[in-house]
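Removed from the display is one protein chain of the complex; every other protein chain stays in position.
The first chain written gets the first letter, and so on, giving A, B and C; residue counts start at 1 in each chain.
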Amino acid sequence: MATAGSRSLSPGTGERFARIRGATETLAQPLSPEDCVVQSMPDASPTKWHLGHTTWFFETFILEDTINGYTPFRPGYRMLFNSYYNAVGEQHPRPRRGLLTRPSLEEVLAYRHQIDDRVMELLSAGRLDAHTLGVLEVGLQHEQQHQELLLTDIKHALAQNPSRPAYRDDAAREQASAGISRTAMDWLPWDGGMCLVGHQGEGFCFDNERPSHRQLLQPFHLATRLVTCGEYMEFMAEGGYRRSEFWLSDGWMEREQQCWSMPLYWQGDHDGFQVQTLGGLREVDLQEPVSHVSYYEADAYARWAGARLPEEAEWDHAAADLPVTGNFVESGRLHPAAVPVPAEQASARNPAAEKPGLLQMFGDTWEWTRSAYGPFPGYAPAAGALGEYNGKFMCNQMVLKGGSCVSPAAHLRASYRNFLYPKMRWQFSGIRLARDTA
Amino acid sequence: MATAGSRSLSPGTGERFARIRGATETLAQPLSPEDCVVQSMPDASPTKWHLGHTTWFFETFILEDTINGYTPFRPGYRMLFNSYYNAVGEQHPRPRRGLLTRPSLEEVLAYRHQIDDRVMELLSAGRLDAHTLGVLEVGLQHEQQHQELLLTDIKHALAQNPSRPAYRDDAAREQASAGISRTAMDWLPWDGGMCLVGHQGEGFCFDNERPSHRQLLQPFHLATRLVTCGEYMEFMAEGGYRRSEFWLSDGWMEREQQCWSMPLYWQGDHDGFQVQTLGGLREVDLQEPVSHVSYYEADAYARWAGARLPEEAEWDHAAADLPVTGNFVESGRLHPAAVPVPAEQASARNPAAEKPGLLQMFGDTWEWTRSAYGPFPGYAPAAGALGEYNGKFMCNQMVLKGGSCVSPAAHLRASYRNFLYPKMRWQFSGIRLARDTA
Amino acid sequence: MATAGSRSLSPGTGERFARIRGATETLAQPLSPEDCVVQSMPDASPTKWHLGHTTWFFETFILEDTINGYTPFRPGYRMLFNSYYNAVGEQHPRPRRGLLTRPSLEEVLAYRHQIDDRVMELLSAGRLDAHTLGVLEVGLQHEQQHQELLLTDIKHALAQNPSRPAYRDDAAREQASAGISRTAMDWLPWDGGMCLVGHQGEGFCFDNERPSHRQLLQPFHLATRLVTCGEYMEFMAEGGYRRSEFWLSDGWMEREQQCWSMPLYWQGDHDGFQVQTLGGLREVDLQEPVSHVSYYEADAYARWAGARLPEEAEWDHAAADLPVTGNFVESGRLHPAAVPVPAEQASARNPAAEKPGLLQMFGDTWEWTRSAYGPFPGYAPAAGALGEYNGKFMCNQMVLKGGSCVSPAAHLRASYRNFLYPKMRWQFSGIRLARDTA
Partner (left out) sequence: MATAGSRSLSPGTGERFARIRGATETLAQPLSPEDCVVQSMPDASPTKWHLGHTTWFFETFILEDTINGYTPFRPGYRMLFNSYYNAVGEQHPRPRRGLLTRPSLEEVLAYRHQIDDRVMELLSAGRLDAHTLGVLEVGLQHEQQHQELLLTDIKHALAQNPSRPAYRDDAAREQASAGISRTAMDWLPWDGGMCLVGHQGEGFCFDNERPSHRQLLQPFHLATRLVTCGEYMEFMAEGGYRRSEFWLSDGWMEREQQCWSMPLYWQGDHDGFQVQTLGGLREVDLQEPVSHVSYYEADAYARWAGARLPEEAEWDHAAADLPVTGNFVESGRLHPAAVPVPAEQASARNPAAEKPGLLQMFGDTWEWTRSAYGPFPGYAPAAGALGEYNGKFMCNQMVLKGGSCVSPAAHLRASYRNFLYPKMRWQFSGIRLARDTA
C-alpha cells in the first residue's frame, strides 16, 4: 500500500498509466486463449485472471470510489476478480481460478479497455484528488507486480506440458559465456553499526517499507555476485540433497515429501542437466545464477558453503546507494544472465555507477534473506481494504530482495520487500551468500 | 471391445465413419477454445482431449496397424492422448489433462482431419481386412461413448462457473407439463424363470456383453417409469439425507464427507430448487426424471420407497424386446424430459411398438441397477490392447442400463452395460424402482 | 443377523455362553494392558475395545431389552462401545478407538464379568424368551467373529513395532515340510447345473446367508488346494507386481500408491523372504498357503496362472457337503499350515470324510471369490438395530469363504459369507484357483 503524502502526480500520469497498463497486455500477446485460462497450481493464477484482477483493482478502488452511482462493467466480476480483500467482499476461491472459461479472454480485454478509458477520462478531467491519485499509484505498482507474476505463472503452466513449449522462442538464449570459467566470487566487507533501514524520501513505497528506522548491524561480508548453477551443482555432487546436516528440519522434510534433488525446472543428472526456461528446454549454463530454489535449498547451500544468507537489513544497507541497474524484464531475456546484459538492454534508473565489485544486486533473481517477513517497528497498515495489501501476510514468510529478470525495472528499489513461503520455488529466487566478519 | 465375427462392413462404412466423426465436432462447436481446455475434476476430461483421444484411437489401432512404416501425425500424441491402455505405453496423467494448453484446439482439429482423411483413403481403397474393420467399428462405438462424455464433462465444467453459463441456450427448456400432476407410477410384473442374459445375434456389442447365458430369475415387478424430481423431493422432505436407516454404510459416509443434501447440480431449498442444465440454471420441473444421483442416493431412495433397485438381469430381461426409442442426444433437449419428446424428435431404432406401460427404458437417464459390474460366466477379454477396454474395470463399480438424454440413439441396446463407481454423480444417472413379487 | 425361527436353546446354553465368552478372554491373556489399548489403523480395533464391544452387545440387546428399568454398568459405554449401530445412537469415532486409555483393561474385564453374571442369571432363571435366545445366539456368533478380529488386529499392531514381537512364542512354528517339494496342485471338476445356494436347514446362520435359492452354474473346476507361498513367489519372480496386464485397473493403482511388491507382513527379497507371524518374524515356508493378499493380488495371481477366482456360488456348491475340518484357532498354530495339522489338533464338526482331493476348504486362509458381496434374491434384513449387522455393507466388498487359521471352528459353515474391501490385506486371506471347464 502506498504512502500518499502530499504527492501531486505530474501531467504525465495519464501517459504512464497507459504505458504500464499496455505493458501487461504486451506480455499476454504471445499466448493463446487456451494458454491464458489454465492454472497449474493454487499459488499461480491464469493470465486471464491477472488481466482481469488488475483491472478490477482500478474499477473497485478508483471508479467505484470516485463516480457517484457507478455501474459496474459486470456485477459478477466484483467477486470473480477479487484476490483476497475481505473488506471488499467474497472471493472466487483461489484454487479454482483456472475453471473460469467465461468470461473469455476477449471479454476480459474489453473490460480492460473500458475501465482504462474511464480512468483516463477522470485523469484528463482532473477529477482525481490527491488521495485517489495515491491509490492510482498503488494500482500501477500492483499492475507491475502482476506483470512479474504473469510471467512466473505462465512459466509454471507451460512447464507442465510434456512437449515443453516456450513462451517466446527468443527468450533465455544461451550466452557466449557458457563453459567459460568465471571470475571467482569475492567477499565485500561492511562495518555495520547503526544503520537506517526502510524507505526514506519522497518516492513511492509500500506501507511495509515504512517507517524507516535505525537498526544496529554487526560487521558482515556480502558475496560480490549470485551463486551460479555450476557452484550449485558442486553442492549437489557432494550430496547436498542427501545430507541432513545442511538442512533446516522443516526443509529436510519438505525435500523428502517433494522428492527434491535439484532446482525446480531442472531435469537430467550429472552427465548433463537441462532447464525449462521461458524459451523452452535447454542445457543448464554453468555460469548463470541458479534460480528457482526454495529458502530451504538456499539456506542448505549456504551452510554447505560455510556461509549464511544475508539479513534483510544487511542487504538493504549494502544496496541503499546503488543504482537500480541489471537484467530486468525490459531486456527481454526473461532468464538470469551468465554475463551482464549489454548496456543497451540493461535497465537503469539511476545515473550513478554501481559500487565496484557488487554485482547483480538488482535483477536476475530475487535473493533470499534469512529474515522472516514482519512489521518494521511502528508499522501501521493503511486504513480500509488496502490495509490488507501487505500487513496480513506478516507471518511464516521470508523476505527476498532485489528483483528478478522478470521484474519491471521501475518497480524496484533497495527497500523493496518481496516475501514468499520458504518452500516456494516457482518465482525466480536465487542465492547471495553472506558471512559474519570474523 | 468388439466381437468381430465374420462381419463385412457395408459399402456405407465410409459414410458412417464420416457422419459419426463429424457429430463429435458438431458437439464441440458451441464451445470456445477456453471452454475446450479446462478439466473440472479428474473423472472428467477436457473437450479438446476427447477430440484428440478419439482420433488417437483410429491412428493407433487402425493406421499404425495397417500402414507399413506409418509416420505419426505428432509422436508426442501417442502418450498425450492415450487414456489407459498400458499395452500401448505410457499415458499423460489423467488428472493433468486440463493443463495441456498445447496442442491448441485448432491443431487438434487438424489432427482429426488428417487422420480422418487417411482412414477414408484406406476405406475407399478397400485396404482394411475383416479384423481391422471390426476394430474400426469399435472405434466408432468408442467415439459415441466420448460424445456422451463430452457433454457430461462440459456440463460439469461450466457448472463450476459462478455465472452459470449455458452450453446451448436452447437446451433443457422447461416443458408445458411443469406443475401438472402426472399419472401415478405403476408396477409391471414379470414371471422370472430361466432367462437369457447378454447380447445375442449378429449386431455389434462390447466384449462385456458376452457370452449370453442363462440365468434364473425370481418373479419381480418393475416400475413403469423413472422416479421424478417431485417424488425425490418428498424423500428429501422426509429427511432422506438425514436418516441413516435408508443408507448403505459407505453411502452414509460419502454423504457426510461430500455434504450431500440434494442431487448434483441442484441448489436452493424447499421453498424452491433450481438445477444447472446444459441450458443454464432454471427451476426444477417436478415431473422430470431426477438425474445426477449416485448409486447410494438411488439405493437410499428405493429403500425409503419400500422398494429396491433392479438386478441387471431383470432389467435386461424386461428390455430385451423393446424398441430403442426415447429422449436421446438427437432430440437436442440434452436433459431428461417431463413428457415424452415429440415423435419427430424421439429417436427410434426399431419399428416395433413399445410394450404398453413401460416408459423411458431407453434415454432420459441411465438407470442404476443393484448389480456389481463383473464378468459374465465364460467372459474372455479380447487379445491385445483392446482387451483393456472393459475387463480391467470389473471391480467396485455398479451396472447402469438404458442410456441417457445425451447418448447417441444408435449406440444403445438392451444388453449394453454402463458402469460407474457408486459415488459418481456427474453422468445423467437416475432411478427406476423394482420389487420382489410377493 | 440370526434367523431365529422356532429355536429353543438347549439346557447347555449357559455353559456354551460361558465357554465362548471365556475363550475371548483367553485370547487376550498373553497381552499386556499396553498391547490391549493401541489401534494401528482405522480398520483394526484395540483388544480392549473388542472385549468391551462384545460385552456391550449383550448389555444392549439382551439386558436392556429384558430387564425393566435396567441400569447400565456405565452410561458412557453405550456410545464408547457401539461399533456402527445407528439405531442404538451415537458412536465413538472408529479411528479414535485407540485413544481410549480409560476405562482400563481391568475395568473392561470387570464390565465383562458383571454383564456375564447378569446374563447367566437370566439364563438360569429361564427368563429369556425364544426371540431373545435368538439374539443371544447372534451375540455368541458375534463374539466369535471378534475372537478372529482380535487376533488379526493384534497381529497388525505388533507388526508395527520394529522389534517384531510375538503374540505367543509357540505360534506359527515352521513345520517339517519346509523345503520339501509338495504334491502338485490338481483340478477337480464339477458339472454345474441348477444348484442350491445359501443356508438350508435348522442351524444358525446370519441373515445374509438367506434365503437359500437356486442358481444356474456352468461346469467348472476348482483347485484341490490353496496357492502356496512358493507358487506366489514364482508370480513375483516373473514380474507379477510390475506387469499391468495381470491387474484390475483399481488394483494397479492401489499397488502403486501402497508400493506393494509382496504380501503384507513379508519382507526381504528373492534371496530370502521373511514373514511376520503371531509367533514373530521367521522365514517364509514355501509350502505354506500364501496369506494376507488383497483381492487385487489374488485376482492378478489367478490371471498370471491362466485361471480365475471362484464364484461364490461355485465355492458354496463344492463345499456344501464337506465336513468343517481344518486348521482353525483351536489348533493353536495361528498361521496357515504347510502340512495338515495333526488330527488331534484339527477341529472337526462333522463326522463325514473330506471329499477326496479337495483340501483346505475350511481353515488356513479365507478364500477370495470373484463375487461382489450383495443380497441374495429375496434378502430381507432383520427388523431393528440388528438389521444393520450385515445388510448395510452390501456394496464395494467381495465375498470370502471358508474361514481361516484364526477362526473358531464352530463358527464356520459352507454358506458363511465373509466380506472385505478388495484392497484389504490384514485378515488371513488367500487364494484358491478356479477355471471354466473347457
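One rule holds for everything that comes next: a residue touches a chain if its C-beta (ideal position, glycine included) is under 8 Å from a C-beta of that chain, and two chains touch if they have at least 3 such contacts.
Because the structure is predicted, anything quoted here is derived from the model rather than measured.
> Could you tell me which of the visible chains the hidden chain touches?
Result: the unshown chain touches A, C.
> Check each of C:L100, C:L264 or C:A313 against the chain that is not shown and name the one that touches it.
From the options C:L100, C:L264 or C:A313, the contact with the absent chain belongs to C:L100.
> Taking the entire complex into account, which one of A:R16, A:R173 or A:R370 touches the absent chain?
Of the candidates A:R16, A:R173 or A:R370, A:R370 is in touch with the missing chain.
> Pick out which of C:Q114, C:Q160 or C:T437 touches the chain that's been left out of the picture.
Candidates C:Q114, C:Q160 or C:T437; residue touching the omitted chain: C:Q160.
> What does the interface between chain C and the hidden chain look like in terms of residue numbers?
32-38, 40, 48, 76, 79-80, 92, 96, 98-105, 157-158, 160-163, 165
> Across the whole complex, list the residues on chain A that are touched by the chain not included here.
With respect to the unshown chain, the touching residues of chain A are 84, 86-87, 194, 213-218, 244-245, 247-252, 295-296, 299, 311, 370-372, 374-375, 377-378, 392-396, 422, 436.
Here is the rule we use: only the chains that are shown with their structure count from here on.
> Quick check on the contact network: minimum steps from chain A to chain C?
So the least number of steps between the two chains is 2.
> In angstrom, rounded to a whole number, how far apart do the mean CA points of chain A and chain C lie?
About 60 Å, centre to centre.
> Measure off the straight-line distance from the CA centroid of chain B to the CA centroid of chain C, and report it in whole Å.
38
> Please work out the Cα centroid separation of chain A and chain B, and write it as a whole number of Å.
The computed centroid separation for chain A versus chain B comes out at 48 Å.
> Of all residues in chain C, which are in touch with two or more distinct other chains?
Nothing qualifies.
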